[in-house]
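Note that this complex is displayed minus one protein chain, with the remaining chains in position.
Then we have chain A:
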Amino acid sequence: MAEQEEQPLTRSEAPVPGSTQTGRAVALARLLQRECSQLLQLYKERETFLLDHAPDGGRMVSLSTESEEPSAEEQVQLLHSALRQCLGLLHCLIKKEEEEWGKLEQEYETLKMHVKTRLERLLYTTRDLVGNEDGTLEVTPDHQCNEEVDGPFGLKMWTYNVLLELIHWADHAEKTLHVLHTEKGGTEEI
């Protein structure tokens, strides 16, 4: 498993087909989505009660857009904002789990750190895609981490929702960036 995780990190830094910045962003988002899914899978293997539980579909991270039909770049900016919130949620999740459980299984902890690193890298990528001449786009976590969870069981449910949110936004990022990549003349296949 460790080798599988190490390999994508190398791939993210290597030139992807097309060699464009948007192509690298799409690949990175795809990689993030895959790792988030693996993390959720590990989590559900430990917390088996979640196998019988279907998410209610509510979003923890929401976007507010002023224009009804934002351009691809505006969508990337929105995506960047959502990813910052996701990174904030992930930081909060790591902190809460550390407090509540201490160190958990090595594989889960390692993959969690990989997702964090990948998300931070994707933030840098999206910032660079939309241009940041004025320095308004930040890459820091955007979350207060002031949720009140109802005991350990509530924390588990909250963690489950955070992981689902990460998967959702990683998937959204891949799609958004792919649109941008297409608009900028990138190839379909990445």
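Just so it is clear, contacts are C-beta pairs under 8 Å (C-beta built on N, C-alpha and C of every residue); 3 or more make two chains touch, one makes a residue touch a chain; residues count from 1.
Going forward, contacts and distances are computed from a predicted model.
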Exercise. Can you pick, from "DNA-directed RNA polymerase II subunit RPB11", "Leukemia inhibitory factor receptor-like", "Protoheme IX farnesyltransferase, mitochondrial" or "Pyruvate dehydrogenase E1 component subunit alpha", the UniProt protein name of the chain not displayed?
Worked result: "Leukemia inhibitory factor receptor-like"
Seminar exercise, completed: For chain A, residues touching the missing partner are 46-49, 52-54, 98-104, 150-153, 156-157
